[in-house]
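Moving on to subunit A:
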Amino acid sequence: MTGTFGAVTPGRWAMIAVAVALAAVFPLVYHDPYYMTIIVTGEIVLILNISWNFVLGMAGVWNFGQLAIYALGAYSSGWLMLHHSGVPVPLAILFGGLFSGVVSVLLAFPTLRLFGIYTSLLTFSFAQVIQYVAVNNPHGLTGGSFGFPEVPGLFPDLGQTAYLRAYYWVCAGVIIASCFAVAWLRQSHLGIALRSVRDAPAYTAARGVNPRAARVAAFGLSGFLAGIAGGLYLSFEQSFTTSQMGLTPMSLDVTMLVIGGLGTVSGPLIGTALLTVIQTKLINYPGWQLTVLGATLLVIVVFVPGGIVGLFGRIDRRVRGWVAEDADEAEPAPG
Partner candidate 1 sequence: MTAALAVRGLVAGYDRSVVIDGLDLEVGDGATAVVIGPNGHGKTTLLRAVSGLIKPFRGEVELAGERIDGLAAEAIARKGIVHVMQGDGLFVEMTVEENLLMGAFPGGSWRGRRAALKRVYSELPAVEERKAHKARTLSGGERRLVGLGRGMMRPGRLLLIDEPSLGLAPVAIDAVYAVIRRLRSEASSAVVLIEENFTHVGGVADVVHILEAGRIVRSGPYAELAADRTVVETYLGSIAEVPS
Partner candidate 2 sequence: MSEAPSGGRRGMSRKSFLQGTAGAGAAGLVIGGGIGYGVGNSSGSSSSGSSGGGGGKKKGTLKIGSASPITGPYAGDGQQMIRGQELAIDELNEGGGVAGYQLELVKLDSKDQSPDVMKTVLQNLVSQNVAAVFMPFCSYTSVEFPIVAAKKVPTFHVNTWHGNVDWVAQHNATNIFEGDPSELSYGAGIVSVLGSLMDAKTWTPRNKTTYIVSSNDPYSLNIAKSYQSSITKLGWKVVGFDQFTVPQANWGGVLVKIRDANPDVIVFSDYAAGDEAAFIKQFAQNPTQSIVYQQYAPSIPQYLQLAGSAANGVIWSTVVGILQNDPIADPFNEKFTSKYGASAGFSNAGDQYDLMKIWAQAAGFAGDPYNFDKINAYIKATPYRGVCGAYSFNHTGLTCIPYPDDTPDPSIGMPHLTFQIQNGKQVAISPEPYTTGKFQLPPWLQ
(Lines give C-alpha, C1' and ligand atoms only; values in the text may rest on other atoms or scores of the structure.)
Protein backbone atom coordinates (compact mmCIF):
# COMPACT_ATOMS: atom_id res chain seq x y z
CA MET A 1 0.00 0.00 0.00
CA THR A 2 1.62 3.21 -1.07
CA GLY A 3 -0.77 5.36 0.86
CA THR A 4 -1.13 8.01 -1.77
CA PHE A 5 -4.43 8.96 -3.23
CA GLY A 6 -3.11 8.25 -6.66
CA ALA A 7 -2.85 4.58 -5.81
CA VAL A 8 -6.36 4.32 -4.50
CA THR A 9 -8.24 2.37 -7.09
CA PRO A 10 -11.99 2.59 -7.57
CA GLY A 11 -12.20 -0.77 -5.82
CA ARG A 12 -10.54 0.67 -2.82
CA TRP A 13 -12.69 3.74 -2.81
CA ALA A 14 -15.71 1.45 -2.81
CA MET A 15 -14.19 -0.48 0.04
CA ILE A 16 -13.57 2.68 2.03
CA ALA A 17 -17.11 3.83 1.38
CA VAL A 18 -18.51 0.53 2.58
CA ALA A 19 -16.33 0.62 5.68
CA VAL A 20 -17.37 4.16 6.51
CA ALA A 21 -21.01 3.32 5.98
CA LEU A 22 -20.75 0.24 8.17
CA ALA A 23 -19.01 2.23 10.86
CA ALA A 24 -21.67 4.91 10.65
CA VAL A 25 -24.65 2.61 11.10
CA PHE A 26 -22.95 0.43 13.70
CA PRO A 27 -24.22 2.24 16.82
CA LEU A 28 -27.76 2.13 15.45
CA VAL A 29 -27.77 -1.64 15.73
CA TYR A 30 -25.48 -2.02 18.72
CA HIS A 31 -26.01 -0.23 21.99
CA ASP A 32 -24.51 -2.09 24.91
CA PRO A 33 -23.43 0.88 27.01
CA TYR A 34 -20.37 -0.84 28.40
CA TYR A 35 -18.89 -1.79 25.07
CA MET A 36 -19.98 1.46 23.49
CA THR A 37 -18.10 3.31 26.23
CA ILE A 38 -15.02 1.24 25.49
CA ILE A 39 -15.38 1.80 21.77
CA VAL A 40 -15.71 5.56 22.13
CA THR A 41 -12.73 5.66 24.48
CA GLY A 42 -10.89 3.53 21.92
CA GLU A 43 -11.81 6.02 19.22
CA ILE A 44 -10.35 8.88 21.24
CA VAL A 45 -7.19 6.91 21.88
CA LEU A 46 -7.11 6.23 18.15
CA ILE A 47 -7.22 9.95 17.38
CA LEU A 48 -4.30 10.42 19.77
CA ASN A 49 -2.45 7.55 18.14
CA ILE A 50 -3.04 8.93 14.65
CA SER A 51 -1.56 12.21 15.80
CA TRP A 52 1.38 10.47 17.41
CA ASN A 53 1.96 8.25 14.43
CA PHE A 54 1.89 11.27 12.17
CA VAL A 55 4.91 12.93 13.72
CA LEU A 56 6.56 9.53 14.09
CA GLY A 57 5.93 8.24 10.61
CA MET A 58 6.39 11.51 8.81
CA ALA A 59 9.26 13.11 10.64
CA GLY A 60 10.76 9.98 12.11
CA VAL A 61 10.65 11.48 15.60
CA TRP A 62 9.63 9.47 18.64
CA ASN A 63 7.92 12.28 20.46
CA PHE A 64 7.43 11.05 24.01
CA GLY A 65 5.86 14.37 24.86
CA GLN A 66 2.74 13.51 22.92
CA LEU A 67 0.75 12.50 25.99
CA ALA A 68 1.61 15.79 27.66
CA ILE A 69 0.50 17.64 24.54
CA TYR A 70 -2.71 15.62 24.66
CA ALA A 71 -3.14 16.54 28.33
CA LEU A 72 -2.55 20.20 27.57
CA GLY A 73 -5.34 19.98 25.00
CA ALA A 74 -7.62 18.58 27.66
CA TYR A 75 -6.67 21.12 30.29
CA SER A 76 -6.85 24.13 28.01
CA SER A 77 -10.20 23.18 26.54
CA GLY A 78 -11.40 22.33 30.04
CA TRP A 79 -10.34 25.74 31.22
CA LEU A 80 -12.63 27.30 28.62
CA MET A 81 -15.49 24.93 29.41
CA LEU A 82 -15.26 25.59 33.12
CA HIS A 83 -14.47 29.26 33.38
CA HIS A 84 -15.98 30.67 30.21
CA SER A 85 -19.23 28.82 30.00
CA GLY A 86 -20.42 31.14 27.22
CA VAL A 87 -18.00 29.50 24.81
CA PRO A 88 -19.63 26.61 22.94
CA VAL A 89 -18.04 23.29 23.82
CA PRO A 90 -16.96 22.43 20.25
CA LEU A 91 -15.09 25.74 20.12
CA ALA A 92 -13.45 24.93 23.44
CA ILE A 93 -12.22 21.62 22.03
CA LEU A 94 -10.95 23.39 18.95
CA PHE A 95 -9.17 25.85 21.21
CA GLY A 96 -7.56 22.93 23.02
CA GLY A 97 -6.32 21.66 19.67
CA LEU A 98 -4.88 25.02 18.72
CA PHE A 99 -3.23 25.46 22.10
CA SER A 100 -1.64 22.02 21.88
CA GLY A 101 -0.58 22.72 18.32
CA VAL A 102 1.22 25.88 19.40
CA VAL A 103 2.94 24.14 22.32
CA SER A 104 3.92 21.31 20.02
CA VAL A 105 5.47 23.78 17.59
CA LEU A 106 7.43 25.30 20.45
CA LEU A 107 8.57 21.83 21.43
CA ALA A 108 9.66 21.17 17.85
CA PHE A 109 12.28 23.92 17.75
CA PRO A 110 14.73 22.51 20.29
CA THR A 111 14.39 19.06 18.74
CA LEU A 112 15.71 20.39 15.45
CA ARG A 113 19.28 20.36 16.71
CA LEU A 114 19.01 16.85 18.08
CA PHE A 115 18.71 13.41 16.65
CA GLY A 116 17.75 9.92 17.70
CA ILE A 117 17.47 9.20 21.34
CA TYR A 118 18.16 12.81 22.35
CA THR A 119 14.95 13.93 20.72
CA SER A 120 13.07 11.32 22.67
CA LEU A 121 14.74 12.26 25.91
CA LEU A 122 13.98 15.91 25.37
CA THR A 123 10.33 15.24 24.70
CA PHE A 124 10.18 12.76 27.57
CA SER A 125 11.60 15.37 29.94
CA PHE A 126 9.05 17.85 28.68
CA ALA A 127 6.29 15.37 29.46
CA GLN A 128 7.68 14.75 32.95
CA VAL A 129 7.73 18.45 33.73
CA ILE A 130 4.18 18.94 32.51
CA GLN A 131 3.01 15.91 34.46
CA TYR A 132 4.60 16.95 37.74
CA VAL A 133 3.44 20.53 37.41
CA ALA A 134 -0.09 19.25 36.85
CA VAL A 135 0.19 16.92 39.84
CA ASN A 136 1.41 19.80 41.98
CA ASN A 137 -1.64 21.86 41.17
CA PRO A 138 -4.32 20.01 43.14
CA HIS A 139 -6.53 22.93 44.01
CA GLY A 140 -5.90 24.81 40.80
CA LEU A 141 -6.76 24.29 37.17
CA THR A 142 -5.74 20.67 36.73
CA GLY A 143 -7.20 19.17 39.88
CA GLY A 144 -3.92 17.31 40.39
CA SER A 145 -3.87 13.59 40.57
CA PHE A 146 -7.55 13.53 41.55
CA GLY A 147 -8.66 14.86 38.24
CA PHE A 148 -10.13 17.81 36.47
CA PRO A 149 -13.37 19.10 37.94
CA GLU A 150 -16.48 17.87 36.18
CA VAL A 151 -17.27 19.62 32.89
CA PRO A 152 -20.55 19.57 30.96
CA GLY A 153 -19.24 17.96 27.77
CA LEU A 154 -20.62 18.14 24.25
CA PHE A 155 -24.01 16.63 24.83
CA PRO A 156 -25.09 17.32 28.41
CA ASP A 157 -28.78 16.78 27.67
CA LEU A 158 -28.72 13.43 25.90
CA GLY A 159 -29.68 10.12 27.46
CA GLN A 160 -27.08 7.40 27.78
CA THR A 161 -27.61 5.62 24.47
CA ALA A 162 -27.90 8.80 22.47
CA TYR A 163 -24.93 10.29 24.31
CA LEU A 164 -22.73 7.35 23.40
CA ARG A 165 -23.95 7.35 19.82
CA ALA A 166 -23.32 11.05 19.44
CA TYR A 167 -19.77 10.75 20.75
CA TYR A 168 -19.20 7.72 18.60
CA TRP A 169 -20.12 9.65 15.49
CA VAL A 170 -18.21 12.76 16.43
CA CYS A 171 -15.06 10.73 17.06
CA ALA A 172 -15.57 8.64 13.94
CA GLY A 173 -15.87 11.85 11.97
CA VAL A 174 -12.61 13.15 13.39
CA ILE A 175 -10.94 9.82 12.67
CA ILE A 176 -12.12 9.70 9.07
CA ALA A 177 -11.18 13.30 8.50
CA SER A 178 -7.74 12.82 10.01
CA CYS A 179 -7.14 9.61 8.08
CA PHE A 180 -7.89 11.37 4.83
CA ALA A 181 -5.85 14.34 5.92
CA VAL A 182 -2.89 12.13 6.76
CA ALA A 183 -3.21 10.17 3.52
CA TRP A 184 -3.40 13.40 1.57
CA LEU A 185 -0.53 14.95 3.47
CA ARG A 186 1.65 11.94 2.80
CA GLN A 187 1.60 12.59 -0.90
CA SER A 188 1.60 16.36 -0.60
CA HIS A 189 4.70 18.46 -0.92
CA LEU A 190 5.02 18.52 2.86
CA GLY A 191 4.69 14.79 3.24
CA ILE A 192 7.25 14.01 0.60
CA ALA A 193 9.51 16.59 2.13
CA LEU A 194 9.15 15.07 5.58
CA ARG A 195 9.78 11.53 4.49
CA SER A 196 12.78 12.47 2.45
CA VAL A 197 14.08 14.51 5.37
CA ARG A 198 13.79 11.40 7.44
CA ASP A 199 15.39 9.12 4.90
CA ALA A 200 17.91 11.37 3.19
CA PRO A 201 18.34 14.75 4.82
CA ALA A 202 21.11 15.95 2.54
CA TYR A 203 19.18 15.09 -0.61
CA THR A 204 16.16 16.94 0.63
CA ALA A 205 18.08 20.01 1.55
CA ALA A 206 19.61 19.95 -1.88
CA ARG A 207 16.16 19.93 -3.44
CA GLY A 208 15.28 23.11 -1.66
CA VAL A 209 13.01 21.63 0.97
CA ASN A 210 13.53 23.24 4.35
CA PRO A 211 13.72 20.27 6.68
CA ARG A 212 13.27 22.43 9.76
CA ALA A 213 10.08 24.00 8.55
CA ALA A 214 8.80 20.58 7.56
CA ARG A 215 9.43 19.10 10.99
CA VAL A 216 7.94 22.08 12.79
CA ALA A 217 4.86 21.80 10.61
CA ALA A 218 4.57 18.09 11.39
CA PHE A 219 4.78 18.78 15.12
CA GLY A 220 2.19 21.51 14.83
CA LEU A 221 -0.33 19.39 12.95
CA SER A 222 0.29 16.41 15.18
CA GLY A 223 -0.07 18.55 18.30
CA PHE A 224 -3.29 20.03 17.02
CA LEU A 225 -4.84 16.62 16.53
CA ALA A 226 -3.56 15.40 19.89
CA GLY A 227 -5.11 18.46 21.53
CA ILE A 228 -8.43 17.72 19.85
CA ALA A 229 -8.19 14.17 21.22
CA GLY A 230 -7.49 15.59 24.69
CA GLY A 231 -10.48 17.92 24.49
CA LEU A 232 -12.71 15.10 23.29
CA TYR A 233 -11.47 12.88 26.09
CA LEU A 234 -12.17 15.49 28.72
CA SER A 235 -15.60 16.23 27.34
CA PHE A 236 -16.52 12.56 26.99
CA GLU A 237 -15.12 11.31 30.30
CA GLN A 238 -15.94 14.62 31.97
CA SER A 239 -12.65 14.43 33.76
CA PHE A 240 -8.93 14.16 33.19
CA THR A 241 -6.32 12.94 35.63
CA THR A 242 -2.57 13.21 35.57
CA SER A 243 -2.31 9.44 35.36
CA GLN A 244 -3.42 9.82 31.72
CA MET A 245 0.12 11.08 31.09
CA GLY A 246 1.76 8.27 33.03
CA LEU A 247 3.94 5.43 31.90
CA THR A 248 1.10 2.93 31.67
CA PRO A 249 -0.97 4.73 29.04
CA MET A 250 2.25 5.58 27.25
CA SER A 251 3.25 1.91 27.08
CA LEU A 252 -0.20 1.04 25.86
CA ASP A 253 -0.18 3.65 23.11
CA VAL A 254 3.35 2.82 22.03
CA THR A 255 2.41 -0.84 21.78
CA MET A 256 -0.66 0.04 19.72
CA LEU A 257 1.47 2.00 17.28
CA VAL A 258 4.19 -0.61 17.07
CA ILE A 259 1.78 -3.49 16.61
CA GLY A 260 -0.13 -1.70 13.89
CA GLY A 261 2.93 -0.57 12.01
CA LEU A 262 4.74 2.71 12.44
CA GLY A 263 4.29 5.48 9.96
CA THR A 264 1.44 3.97 8.00
CA VAL A 265 -2.09 5.26 7.63
CA SER A 266 -3.80 2.07 8.70
CA GLY A 267 -1.30 1.05 11.39
CA PRO A 268 -2.87 3.01 14.25
CA LEU A 269 -6.34 1.80 13.24
CA ILE A 270 -5.34 -1.82 13.40
CA GLY A 271 -3.09 -1.52 16.45
CA THR A 272 -5.59 0.47 18.49
CA ALA A 273 -8.46 -1.85 17.63
CA LEU A 274 -6.48 -4.99 18.33
CA LEU A 275 -5.07 -3.88 21.67
CA THR A 276 -8.38 -2.44 22.81
CA VAL A 277 -9.91 -5.84 22.23
CA ILE A 278 -7.06 -7.65 24.00
CA GLN A 279 -7.05 -5.33 26.99
CA THR A 280 -10.81 -5.55 27.29
CA LYS A 281 -10.71 -9.31 27.08
CA LEU A 282 -8.18 -9.35 29.89
CA ILE A 283 -10.23 -7.15 32.20
CA ASN A 284 -10.89 -10.11 34.45
CA TYR A 285 -7.18 -10.89 34.69
CA PRO A 286 -5.83 -7.55 35.82
CA GLY A 287 -2.30 -8.74 36.57
CA TRP A 288 -2.00 -10.05 33.04
CA GLN A 289 -2.99 -6.90 31.20
CA LEU A 290 0.42 -5.30 31.42
CA THR A 291 2.43 -8.53 31.44
CA VAL A 292 0.89 -9.46 28.13
CA LEU A 293 1.42 -5.92 26.91
CA GLY A 294 5.14 -6.02 27.65
CA ALA A 295 5.58 -9.41 26.04
CA THR A 296 3.60 -8.41 22.95
CA LEU A 297 5.55 -5.22 22.52
CA LEU A 298 8.82 -7.09 22.74
CA VAL A 299 7.83 -9.83 20.33
CA ILE A 300 6.43 -7.46 17.74
CA VAL A 301 9.41 -5.12 17.75
CA VAL A 302 11.86 -7.98 17.54
CA PHE A 303 10.14 -10.33 15.15
CA VAL A 304 7.62 -8.28 13.21
CA PRO A 305 9.46 -5.03 12.62
CA GLY A 306 6.85 -3.45 10.37
CA GLY A 307 3.96 -4.37 12.64
CA ILE A 308 0.84 -5.94 11.25
CA VAL A 309 0.67 -3.53 8.35
CA GLY A 310 4.23 -4.42 7.44
CA LEU A 311 3.38 -8.08 7.68
CA PHE A 312 0.41 -7.57 5.39
CA GLY A 313 2.67 -5.60 3.12
CA ARG A 314 4.95 -8.62 2.79
CA ILE A 315 1.97 -10.86 2.21
CA ASP A 316 0.65 -8.31 -0.24
CA ARG A 317 3.88 -8.48 -2.24
CA ARG A 318 3.49 -12.24 -2.42
CA VAL A 319 -0.09 -11.79 -3.55
CA ARG A 320 1.03 -9.32 -6.17
CA GLY A 321 3.38 -11.96 -7.41
CA TRP A 322 0.43 -14.28 -7.57
CA VAL A 323 -1.54 -11.69 -9.53
CA ALA A 324 1.37 -11.20 -11.85
CA GLU A 325 1.35 -14.91 -12.54
CA ASP A 326 -2.31 -14.65 -13.36
CA ALA A 327 -1.47 -12.02 -15.94
CA ASP A 328 1.12 -14.37 -17.37
CA GLU A 329 -1.37 -17.12 -17.57
CA ALA A 330 -3.59 -14.98 -19.70
CA GLU A 331 -0.98 -15.53 -22.37
CA PRO A 332 -1.21 -18.97 -23.89
CA ALA A 333 0.98 -21.01 -21.61
CA PRO A 334 3.54 -23.19 -23.29
CA GLY A 335 2.90 -26.89 -22.93
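The candidates were selected such that all candidates are chains of the complex that A comes from, given by their letters.
One rule holds in what follows: contacts are C-beta pairs under 8 Å (C-beta built on N, C-alpha and C of every residue); 3 or more make two chains touch, one makes a residue touch a chain; residues count from 1.
Keep in mind that what you see is a predicted model, and the values were worked out from it rather than measured.
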*Thinking of the complex as a whole, which of 1 or 2 is in touch with subunit A?*
2
_Considering only the defined contacts, which subunit A positions touch candidate 2 in the complex?_
1, 3, 8-16, 19-20, 22-23, 26-27, 30, 32-35, 37-39, 41-43, 46, 132, 135-136, 138-139, 143-150, 160, 168, 172, 175-176, 179-180, 183, 233, 237-241, 243-244, 264-266, 269-270, 272-273, 276-277, 280-281, 283-284, 286-287, 289-290, 312, 316, 319, 322-323, 325-327, 329-330, 333
